[in-house]
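The complex appears here minus one protein chain, its other protein chains still in place.
Moving on, here comes chain A:
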Amino acid sequence: MSSADPVWRRRRHRETRHLLLSVLPGALWIFVFLVLPSLYLMSVAFMTNGGYGQPQLPLTLDAFRNLAGFGFLGWSPGNLYTLLRSLWQALLSLALVILVAYPIAWYIALCRAPLRPLMLLAVVVPSWTNQVIRAFGWMNLLAPGTPLSELAVRVGLVAPNLGLFPSSFAVTLGLVYNFLPFMVLPLYAAFEKLDHARIEAARDLYAGPLRAFFVAVLPQTLAGLLAGSVLVAIPAFGMYVIPELLGGGRSQMLGNLVAQQFGQAANWPLGAAGALLMLLATLVGLVILRRLGRRLGGDDMVI
């Protein structure tokens, strides 16, 4: 049947119309509540900060200069440190999440079939509680004087009278804890489809356990690993609640900086510039991960 056939063409037109109609409400929603506010936020980044914290004209690049650390008193590295700390925290917690989640996902996939949903549930259930409440839970567990902190003092990890909270250690711990399910689930999906014959083939071809892992297991789970990395690293990079509560002001991350500008500091253009930076950094991160995935030869990449 050729596409010039009038009946065929009419049918295709009808299908296209149906498709447009069904997509329209969602598209409108996204446009009004995501695209427009984002455009507004971007424009704010190029405005001048008014006397009462209101963004106003004329358009300048002051906010970006501010973000880069240039203020009334000359250059200070505070914001740069915040950016680097955000990056470091995101990458560190990503690495730790992978270390913890990989064996968990593998183990669950090896369990008997009826057990697997239960174990996955056990991984996911904690995240049904509000993030803030869970952060408070960690505060109580890690505060000075609690058994964990006492133990850390005894071992000599922290100075006497100090606790494990507040600290950047507590922030990392909070991030790892918070994002674990986002890594376990995509990894589990990859492990569930694992072709065990490839492991056996590697063993049969004289590969020891470690080589067999790298040639037969890792490539098969790469797609899940990268999907999980995106789900963990990007929100971790912009995280606000956990550093705010567990960092005790000493471990500020980019998200806190942005929040501050929209709140106490009343400098919306600076906050918007920070948000824009975050967006750009995220895009760069995605591109890098995508390249990495292609390079390592995963064929069904999610990102």
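Annotations for the structure displayed:
The criterion applied here is as follows: contacts are C-beta pairs under 8 Å (C-beta built on N, C-alpha and C of every residue); 3 or more make two chains touch, one makes a residue touch a chain; residues count from 1.
Operating definition for what follows: contacts and distances are computed from a predicted model.
Think of the chain that is not pictured: of "CDP-glycerol glycerophosphotransferase family protein", "ABC transporter ATP-binding protein", "Carbon monoxide dehydrogenase" or "Cytochrome bc1 complex cytochrome b subunit", UniProt labels it "ABC transporter ATP-binding protein".
Of the options A:50, A:69, A:144 or A:219, the residue whose C-beta touches the omitted chain is A:219.
Contact with the undisplayed chain is limited, among A:11, A:154 or A:211, to A:211. Listed by residue number, the positions of chain A touching the unshown chain are 195, 197-198, 200-208, 211-212, 215-216, 219, 296-299.
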